[in-house]
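Heads up, the thing below is written out as structure tokens.
A single protein chain has been omitted from the complex, and every remaining protein chain is retained in its original position.
Up next, subunit A:
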Amino acid sequence: MKRDEIISKIDDFLVEEFEVEQSEISETANLKETLDLDSLDYVDLVVAVESSFGIKLVAEDFANTHTFEDFYSLIDSKLKQ
């Protein structure tokens, strides 16, 4: 899957699941702040990634994931593994 397709797919489920406007999403924006995630919201994020891409995230994956760019890269690298 090309990176553009990955980004588009991620943005689609973020807009739908987390009630965020597409215009609020940018590569440099902070993921947690933009999506207003609390500790349990991350469960939805993990479930959404699993069902959309068929990949399983682990706790360490979020250690260096701060921006949307980080998140896109994380999914991209997981898909290539």
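Quick note on the criterion: a contact is a pair of C-beta atoms (placed from the backbone, for glycine too) under 8 Å apart; a residue touches a chain by one contact, two chains touch by 3 or more; residues count from 1.
Simple rule for what comes next: contacts and distances are computed from a predicted model.
> Considering only the chain that is not displayed, what protein name does its UniProt record carry among "NADH-quinone oxidoreductase subunit NuoF family protein", "Lysophospholipid acyltransferase family protein", "Phosphopantetheine binding protein" or "Ferredoxin"?
Of the names offered in "NADH-quinone oxidoreductase subunit NuoF family protein", "Lysophospholipid acyltransferase family protein", "Phosphopantetheine binding protein" or "Ferredoxin", the absent chain's UniProt record gives "Lysophospholipid acyltransferase family protein".
> Of A:D11, A:D41 or A:D76, which one is in contact with the hidden chain?
Spelled out, the listed residue whose C-beta touches the missing chain is A:D41.
> What residue numbers in subunit A mark contact with the hidden partner chain?
Counting over the whole complex, subunit A touches the hidden chain at residues 36, 38-44, 46-47, 57-59, 62-63.
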